[in-house]
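Inspection log for the structure reproduced underneath, given as structure tokens.
The complex appears here without one of its protein chains, the remainder shown in place.
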Amino acid sequence: MHNKTIIQLAQGLRSGEFSSVELTQAFLKRIKRHQKLNTYITISEDSALRNAKAADVRLANGNPELLTGIPIAQKDIFCTEGVKTTCGSKMLDNFIAPYNATVVENFNQAGAVLLGKLNMDEFAMGSSNETSYYGPVKNPWDMNTVPGGSSGGSASAVAARLAVAATGTDTGGSIRQPAALCGITGLKPTYGRVSRYGMIAYASSLDQGGPMTRSVEDAAIMLQTMAGFDEKDSTSVDLPVPDYSAGLNNSIAGLKIGLPKEFFGDGLNSDVAAALETAVNEYRKLGAEIREIAMPNLNLAIPAYYVIAPAECSANLSRFDGVRYGYRCENPADLTDLYTRSRGEGFGKEVKRRILMGTYALSAGYYDAYYIKAQKIRRLISEDFKNALAQVDVVMGPVSPTTAFGIGEKIGNPIEMYLSDIYTIAINLAGVPAISIPAGFVKDKPVGLQIIGNYFAEDRLLNIAHRYQQVTDWHLQPPKGFE
Amino acid sequence: MSLTTDEVKKIAHLARLGIDEQDVESYARDLSGILELMARMNELNTDGIEPMAHPMDQVQRLRDDVVTERDNREKFQTIAPQVEAGLYLVPKVIE
Partner (left out) sequence: MEWETVIGLEIHTQLATKSKIFSGAPTAYGAAPNTQACAVDLGLPGVLPVLNEEAVHKAVIFGMAIEAEIAPYSVFARKNYFYPDLPKGYQISQMELPIVGKGHLEIEVDGVSKRIGITRAHLEEDAGKSLHEDFHGLTGIDLNRAGTPLLEIVSEPDMRSAKEAVAYMKQLHELVRYLDICDGNMQEGSFRCDANVSVRPKGQNEFGTRAEIKNINSFKFVEKAINYEIERQIELIENGGKVVQETRLYDSVKDETRSMRSKEEANDYRYFPDPDLLPVFISEDYKAVIKAQLPELPQAKKHRFKDQYALDEENAAILTYSCQLADYFETALKESGCEAKLCANWITGELSAALNKAGLEIMDSPVSSERLAGLLARIRDKTISGKIAKQVFEEMWQSTATADEIIAAKGLKQITDTGAIELIIDKIIAGNPGQVEQYRSGKDKVFAFFVGQVMKEMQGKANPGEVNKMLKAKLKR
């Protein structure tokens, strides 16, 4: 059952081959069997079975939706009413969210079954899932390597078939990079396409939720439920949501693909480069036209990002002060002590590093040199994408310079870790959508191909990615031990 | 450009962020490294470029002035560290 696609499962539920309760139980069993992956922070067994039962009733009584009765999991950054929502932090270890994120609400409406909450880098700050208060997540392809981050729990769980599909969030690559490292499909939609309401903010002008699935076909179904205008989010965009599954099989003959030379330089591992070349060739066979393009400002994406994201996060995380919810230190001597100790004890090292960085960048005398400068560079990078996407339909490139690296390998060196996001960060700065799909293996570890499209062209991206999955089977291969 | 341990302490206080004395040095080192990374921005002349605060070139949508929220105090305060008589309690505020 756990290898089936959403459509196959929906058919099975409708034909009576299995019930949602049985399906849910099967996944709960797998989750428990594979706990050493450390993908789930919270397994909501009771409510999952309750919801599965309700889904079975809905399936029997008519008007079910495609996701009714399908067991999925949420990244633990989305608030789930009555269910612990930790954001991977000690700060929220005791936080039972009193309301649902819009994304969660959408899945509830659809009748999807929530299996539990997935591990992640603390407050989505990290590229390896090692900053989680709940310990590192392991990559099912190699238990000694990281699954990537920050949505590492989501990627690992989907790859290991511990959920049919999962949600993730992407601020600088947090959906795409773990998807690539775990050999699954991950889509970061256009900024404003998926509501941020109830998604605990890291960097508000960059954060975007999206689906993490085994196939593009499943991603289209998940996105259909996640996307849409939300009046509770001022940055949500009021545009109609197209039918993402309708055009999946459209021909891509004549598609113009741009390969930025900045994406294929020295930093890229040569084996990964070779795998990508094969993938691009596959597109050529499908009738696409490939050309090299230039995006001259991409090399400044990392410094600009590491000003903007920490600046926004330094303010976003001020609300965690031990007063209204979350961790509070023991016996605070006075108000300052309450703040400094609750925050000092509740936040981990990477979170603190970014809060300090952001506080510094915004402080008197440095604002123009860092923050304004970074925003100007953000404009230039965004222009690079606009120019590129005026010449070609999509831009393709790597997701990560290497395949999954070892647990503990980079965590001691924050800058080296930051540099591993080199191919994903610029996309968030511009706000355009991008998808990562499995494109082969290097030494038995998955490689991801990134496809970047124009604003609100998710349907086109899904179509292009799906055509590739019809002629390759990388996305169908399960990790050893998780078949 | 590098940060001194005193500067780190100053920023940490501004952010009300307790950091262990023995970690101050390593924060100073990490942050200095990040600042070096940031300094690469200066390679590019950005005179006359409009700063970009937001990926979407849109304006703020306005909400009708209607009350939509009901009293949820009980629900919200079950997750609070310390409350009494409906109030959140904190160490004495001295003005």
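Should a chain be cited, it is by its letter among A and B, assigned in written order, with residues numbered from 1 in that chain.
We take it that contacts are C-beta pairs under 8 Å (C-beta built on N, C-alpha and C of every residue); 3 or more make two chains touch, one makes a residue touch a chain.
This one's a predicted model, so the numbers in the text were calculated from it and none came from an experiment.
A.B. asks: For the chain left out of this view, which of A:94, A:318, A:402 or A:472 touches it?
C.D. replies: That would be A:318, which touches the missing chain.
A.B. asks: In the whole complex, not just what's shown, which of A:363, A:402 or A:472 touches the removed chain?
C.D. replies: Checking the options A:363, A:402 or A:472, the one contacting the hidden chain is A:363.
A.B. asks: In the full complex, which of A:32, A:232 or A:261 touches the chain missing from this view?
C.D. replies: From the options A:32, A:232 or A:261, the contact with the absent chain belongs to A:232.
A.B. asks: Going by the touch rule given at the top, which residues of chain A touch the chain that is not shown?
C.D. replies: Against the missing chain, chain A presents residues 78-79, 85, 87, 92, 95, 97-99, 101, 196-201, 203-205, 231-235, 311-312, 314-315, 317-321, 323-326, 335, 339, 359, 362-364, 367, 371.
A.B. asks: Just checking the interface: what residues of chain B touch the absent partner chain?
C.D. replies: 10, 13-14, 16, 53-54, 56, 58-69, 71-73, 76-77, 82, 84-95
FYI, only the chains that are shown with their structure count from here on.
A.B. asks: How many angstrom lie between the centres of chain A and chain B, each centre taken as the mean Cα position?
C.D. replies: 23
A.B. asks: Would you mind writing out the residues of chain A in touch with chain B in their complex?
C.D. replies: Going through chain A, the ones touching chain B are 94-96, 98, 191-192, 205-206, 231, 234-235, 237-238, 297, 299-300, 302-304, 306-307, 314, 318, 321-326, 328, 332-341, 343-345, 347, 349, 352-353, 355-357, 359-361, 363, 370, 372-380, 382, 414-415, 418, 429-431.
A.B. asks: Which positions of chain B touch chain A when the two form their complex?
C.D. replies: It is residues 3, 7-8, 11-20, 23, 27, 30-31, 33-34, 37-44, 46, 49-56, 58, 60-61, 63, 72, 75-76, 78-82, 88, 90-93 of chain B that touch chain A.
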